[in-house]
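I have placed the structure first, in the form of structure tokens, so that the comments after it can refer back to it.
With one protein chain removed, the remaining protein chains of the complex are shown where they sit.
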Amino acid sequence: MTNLDALLDDLVVANRILAGLGVVDGFGHVSVRHPERPDRYFLSRSLAPEQVTHDDLMMFDLASVPQNGDRRAPYLERFIHGEIYARRPDVAAVVHSHAAAVVPFAASTVELKPIYHMSSFLHLGAPVFEIREKFGMTDMLIRNSAQGAALAETMDKRAVVLMRGHGYCTVGADIPEAVFRAYYTQLNAELQQRAIGLGGEIRFLTNEEGALYDETNRKVIGRPWELWKDKFGPTR
Amino acid sequence: MTNLDALLDDLVVANRILAGLGVVDGFGHVSVRHPERPDRYFLSRSLAPEQVTHDDLMMFDLASVPQNGDRRAPYLERFIHGEIYARRPDVAAVVHSHAAAVVPFAASTVELKPIYHMSSFLHLGAPVFEIREKFGMTDMLIRNSAQGAALAETMDKRAVVLMRGHGYCTVGADIPEAVFRAYYTQLNAELQQRAIGLGGEIRFLTNEEGALYDETNRKVIGRPWELWKDKFGPTR
Amino acid sequence: MTNLDALLDDLVVANRILAGLGVVDGFGHVSVRHPERPDRYFLSRSLAPEQVTHDDLMMFDLASVPQNGDRRAPYLERFIHGEIYARRPDVAAVVHSHAAAVVPFAASTVELKPIYHMSSFLHLGAPVFEIREKFGMTDMLIRNSAQGAALAETMDKRAVVLMRGHGYCTVGADIPEAVFRAYYTQLNAELQQRAIGLGGEIRFLTNEEGALYDETNRKVIGRPWELWKDKFGPTR
Partner (left out) sequence: MTNLDALLDDLVVANRILAGLGVVDGFGHVSVRHPERPDRYFLSRSLAPEQVTHDDLMMFDLASVPQNGDRRAPYLERFIHGEIYARRPDVAAVVHSHAAAVVPFAASTVELKPIYHMSSFLHLGAPVFEIREKFGMTDMLIRNSAQGAALAETMDKRAVVLMRGHGYCTVGADIPEAVFRAYYTQLNAELQQRAIGLGGEIRFLTNEEGALYDETNRKVIGRPWELWKDKFGPTR
């Protein structure tokens, strides 16, 4: 098996993990950048993540045009991926999700903040992309490069961007990191909501604490990844 | 297999999906209009949706009288279906449910509104049917054509109607759309409740955004439907 | 199989259903009155409900003394059952549970009220038993006939009694009714809490609506019971 094949297997695994963890349902997607060609990325054809297999993967350029004459129906919102890859050389994987706990923050004036170390990547903030600002009335989807670019610009150097009336995206230096962040963004939203419900004062992580753990996390992220692979991966 | 048989198979699948998704439990039901005879519809005999098979389906006229001398016990509330079909030529499928997240909105003065594109069909509103208004003290059930008619009139041209102290109904141009709306009504209720809990201001979809996505949804609804069929359908 | 054997099988089924529905965990219990000897009842030996089999059932008199020289360890709180049976000739089954959604109401000054028809049996109220009133500082358990009697007196003619800092009990004219009420007490607590969280006004069922549906429920309760038996019963 080539390195590329192993990576694409991991992309299939990531689809199953995100479904197994409840981060995605019939909607949502995850992509990976081509390891040798930074101007290409891989993403499934339009399919529920839980059903994605190796054969469903398609290759796109950064304009999100399918390569090799692939005529299968792609996700309408593939431009999310292409435009983030175009602006973020540090990013090798992107997740887009509508996870239930996160959408309320995307619709609210209350800011998502890191309540514990597991979501320390939120110390850079999680701005809300308001599609209405530049594009007026839409069907809320990221349907072209201009919309994808606007979203990527709102995200800027951060790990997470929320999308008003829609969902959110996370990025990572590799597939496990993007998946980890998608899962823990959801969990942080759940936990922050619960903390608000208690009615007391809340102490969030400081930026420094967030940055310090974010570094540590790279060393321990293999632990949940191996667990998730074992529980939700397609070979089981 | 005839077209009608395939449709009835889909009705069985819809029963299983609604149970699998937690939209219905021991109660709740889903029907489909006869494709060739708009004055007839199909609905299971009185049975928990999770247990419904092809053989349990009964045919009714729009007065909700069982056809072909079928003497099996029907659902007490079949009039919901008959009266909606009588008033809504655009509707080919109806779901009735008591899903936990929705009942609180049916008991509250707080209005259910679309918090994200997946529940954009709520942009037409989700009025609360108050059975007490016309019928005084009842056991809360829709037990006859007059009660079904009053419910259908409250629903009017909308996709959803809530029922005070009871549950809700959704409709669709086909089975997947009615099921999709039943599921995402529930999810929207959950998300809106969470957003309220955050204590900030909430930005809902505008009517125009809702209408635009509702159109888009018809093109992508096959994706969750195929997933749900695969996960919850009776052949698995 | 005798009628009594069939009834005891149903008691085993009830244990599994309550565990399957999440109404009980390692704790909680369900009993049935002897159909021919109203001064006797059946209850498992001290065991998690999910593990109860026919052989684990013990017979007690209304003073909650094990019969036939049975020396196995009984539940410490069997007096709940004996004292309710002693005061309620209309009751043939009793459930005791610590279900998560209900305990907060047992600890709160906010009253549990019927938010929809499924929990209409709450129209008679669900008073909170405060063990401290008569018995001062205790380990919170119902450990003798005097404590059981005080609990049964607080319950009086109702379907449900809450227990401060502990849990609740439901009764029924038969096993399915007591189980149904245990499940829907829990669901009503969940729904009422959600409705409170919305921040608007809440319309509960009137006493008359509650009484009317309670009557109807006896005719449809077989539907969830058959489903639950099929899903959680020990023969599967």
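Going in written order, the chains are labelled A, B and C, and every chain counts its residues from 1.
FYI, a contact is a pair of C-beta atoms (placed from the backbone, for glycine too) under 8 Å apart; a residue touches a chain by one contact, two chains touch by 3 or more.
None of the values given here were measured: they were computed from a predicted structure.
Asker: Please work out which displayed chains the absent chain touches and list them by label.
Answerer: Counted over the whole complex, the chain not pictured touches A, C.
Asker: Just name the one of A:76, A:137 or A:195 that touches the chain not displayed here.
Answerer: Residue touching the chain left out of view: A:195.
Asker: Using the definition of touch stated at the top, determine which of A:117, A:143 or A:158 touches the missing chain.
Answerer: A:117
Asker: One chain is left out of this view; which of C:40, C:87 or C:164 touches it in the full complex?
Answerer: Hidden-chain contact among the options goes to C:164.
Asker: Just the residue numbers, please: which parts of subunit C touch the chain that's not shown?
Answerer: Contact residues on subunit C toward the absent chain are 25-27, 46-48, 50-51, 76, 98, 100-101, 103-110, 132, 137-141, 164-167, 193, 196-197.
Asker: What does the interface between subunit A and the hidden chain look like in terms of residue numbers?
Answerer: Touching the missing chain: residues 114-118, 120, 187, 190-192, 194-195, 197-206, 208-209, 212-213, 215-216, 220, 223-228, 230-231.
One rule holds in what follows: only the chains that are shown with their structure count from here on.
Asker: What topology does the chain touch graph have (line, ring, star, complete, other)?
Answerer: Chain contacts: open path, no cycle.
Asker: Quick one: subunit A and subunit B, Cα centre-to-centre, how many Å?
Answerer: Once rounded, the distance between the two centres reads 32 Å.
Asker: Rounded to a whole Å, what is the gap between the Cα centroids of subunit A and subunit C?
Answerer: 46
Asker: Touching two or more other chains, which residues of subunit A qualify?
Answerer: none
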